[in-house]
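Mind having a look at this structure? Questions to follow.
Every protein chain of the complex appears in place save one, which is left out.
And now, chain A:
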Amino acid sequence: MLRYSLRSLLAHKLRLVLTVAAVTVGVAFVSASFVLSDTMGKAFDELFAGLAKGTDVVVRAESIDANATARGQVRPLDEDIVDTVRKVSGVAAAEGSVTGFALILDKDGQPIQPGGAPTLGSSTSTDSDLSGNFSLRSGQVPAAPDEMAVDAASAAKAGYKVGDRAAVIFEDGTEEFTITGIVGFGDTDSLAGATLASFETATAQKLLGKAGKFDQIDVRAADGISAVDLRDELAQALPAGTEALTADQVSGESAQAIRDGLGIFTNVLLTFAGVSLLVGSFVIWNTFNVLVAQRRREVALLRAVGAKGGQVLGGIILEAGLIGLVSAGLGLAAGVGLAGGIRSLLAAVGIEVPTTAAVVEPRTIVAALLVGVVITVVAAVVPAVSATRVAPMEALRTATPADGSIGRSRSTVGILLLAASAAALATAALLKDQLVLTGLGALAGFAGLVVAGPLLARAMAGLANRGRAGGGWSLAARNITRAPKRAAATALALTIGLTVVCAVAVVASSTKASVTDLLSGGNRADLILQAASPTGGVSPAVARILDQQAEVDAVLELRFSQATVANKSASIIGLTRDTVDHVMDLGITAGSLADFRNGSLLLSTKQAKQLDAGVGDTVTITFPETGERSYEVAALFERDALVGAGYLLTLDDYAGNVTSRMDAAVMVTAASGVAAGKLQQQVDDALADFPNVQVSDPTEFAKSQQASVDQMLGLVTALLALAVIVAVLGIINTLVLSVVERTRELGLMRAVGATRRQVRTVIRRESVLMSLFGAIAGVLLGTGAGIALARAMNGEGISSLDVPLASLAVYVVVAAVIGVLAAIGPARRASRVDVLRAITVD
């Protein structure tokens, strides 16, 4: 049986290649997801370990928030704590450090922007043992107030050498320095892509807005004293509100936070991998189904000569297992390459991720093998079991089995599922905020398509079966009707990818529409200023400068932080109290803006409902730096999407709890009588020193927001393209198999006068019909699910609904083109059948 299985595998090379390819792509995606996130995880581990090198214990302000990600910034310590620390026995050296925002400008005055990494400014360590992995590549450490060292990557990017002068933007403005040193970080030129400008400690404290303060104190233990002992010793000596942690604890904590973040990222990638695997398993299932059907005679013959059902089944499982194993191996190898591809894709949309040598964990290998082998075997076993049930003689009698029958109960269940799905999605769309119902509706819809697929394929073929019987469409339609299950399974592979693409497209388009509606609904600002890079912010100096412009009427600063309310993470905003009303209409539903002052807050109606709080009630916010603070609700507002948060504090209250003073946005209105163009010109001129600030009018702002939505859509579509490729392989596979199956028919057609072109046309149209069926099913389900999903995300700020009809139409057209392309090979094969061999009786 083994030899037989191997022979039958090798006898059909094309089929083998196509099947292997389908599994390989799916497995490659899964392994790529794991490899990419493991590699990134390792890169960060190395990074943090490098940062902590030489340091035994870290002293810093005690944080209320146990979650290292939410904590982000710890509150700075008073600098005299360093002296306290130095006095503790067992301390060999202790040094305070500060870190903050510093954006280096290149020689043209343009900011050196890393993709998604921060732009850091820091103090310079004078104790070489406490400086971690940092090392001077050239020059020397900055010692004077107008000196700085920059990271080697930034230096290379801007062409800076030791001795050059360079400008840096800080929270409070721009200053110029002489570069005295270029630093590297271990073997790498930068800290995971971040730019770094470091200064002599006192200068750094001043520039980073932390005069007399340190973010943390790095401590080295004396010889013979363990980090743990020293930590415990230090804990005794430290004042309340400070904590000592071993360096391992700190880097472990940071690494864990990053890994948590990467976990989400991995899950997103795995979702895409899952989609292509699902598509892949459809293709494999289909392939084996056709294979087994075609080999019914073969199987029957084997059975007739005495092979037991189990042996036949075993043979097929073995065959599938081998295909699965080979594909999994190939997929794993391809996955490592693909990981690099996805990384480049992310980099292309501005998400730069740090990297190191590709990490292939045992888990990745196990997952790849498991996924490849299990999916292939399961997809093969179902048709195989049904093959062994066929009585040998029956199979020998019927030459080409064409299972055109569709069970009545199957049709009924399928149609019921589709109806239920339509009802669920419609209800979810009407009720809004129905995420669960949306999910159920989408699942029911897909299940319905799977169950009722053959029926739908037949119905669709019925529509196409018009015109002359010899015409390509009619013949193609009838060939589909002949094996509707096969056609449906082939088409549904395409449906899966398109459903997700369309759902995402509808949500993206609705998001864009929401941005427009939002700005036209509540915005009163004439200009909106934001940092050009996603990680930076706008210096508060900008707002001060704008305040002095005659053309400017009101200026609003807006800062943004995470905190905890009622045990849930919440977005908190601090904004300029006096100008809120000038710059935006928040849609106050209760209370009055006049009562909004220090000690009170504005609460969104949505959060109010959740907290069951009203005007006059007290809301407690837990800040990561300062802990619990209570505020009285001054008013409730409706347009939370306008600011992107449900809790608004005065700038003073905010600053009292959050150290960073960078503005997330600054909004400006024009003084009366000043034209928009004039205002923009004036503001641009006034902010010449802040090239990292992007000034846009509401329309431009909306456009840039929409552009980033489009970019995400593009990213998702690119990731789903793999699933579509697998589906195309499936179409090719099905076509090739059915061409082989129909050799005699095709030969007969040629004998009675069908030209090669006519034969090709029939095959091509079959392909197009299947693709269109798959596409239309996907577009319909995807649009339905997308609408319901957009409505379900009403709370996330998607207030409008927009169905991008043009894009959806494009998808359908693309599917038709895909159908044409997929048919090229099979059609050529069909047109080359040997007429004589096809018509002579064997």
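Note that in this section a contact is a pair of C-beta atoms (placed from the backbone, for glycine too) under 8 Å apart; a residue touches a chain by one contact, two chains touch by 3 or more; residues count from 1.
One rule holds in what follows: contacts and distances are computed from a predicted model.
The chain absent from the displayed complex carries the UniProt protein name "ABC transporter ATP-binding protein", chosen from "Nitrate reductase gamma subunit", "M23 family metallopeptidase", "ABC transporter ATP-binding protein" or "phosphoenolpyruvate--glycerone phosphotransferase". Among A:T481, A:T576 or A:S799, only A:T481 touches the chain that is left out of the view.
Here one chain is not drawn; of A:L370, A:A570 or A:I839, the residue touching it is A:I839.
From the set A:T178, A:Q758 or A:S800, the residue in touch with the chain omitted from the display is A:Q758, counting the whole complex.
Contact with the chain not shown here comes from a single listed residue; of A:R231, A:R750, A:R765 or A:R791, that residue is A:R750. Residue positions on chain A in contact with the hidden chain: 402, 468-471, 475, 478-479, 481-482, 744-745, 748-756, 758, 835-836, 839-841, in rising order.
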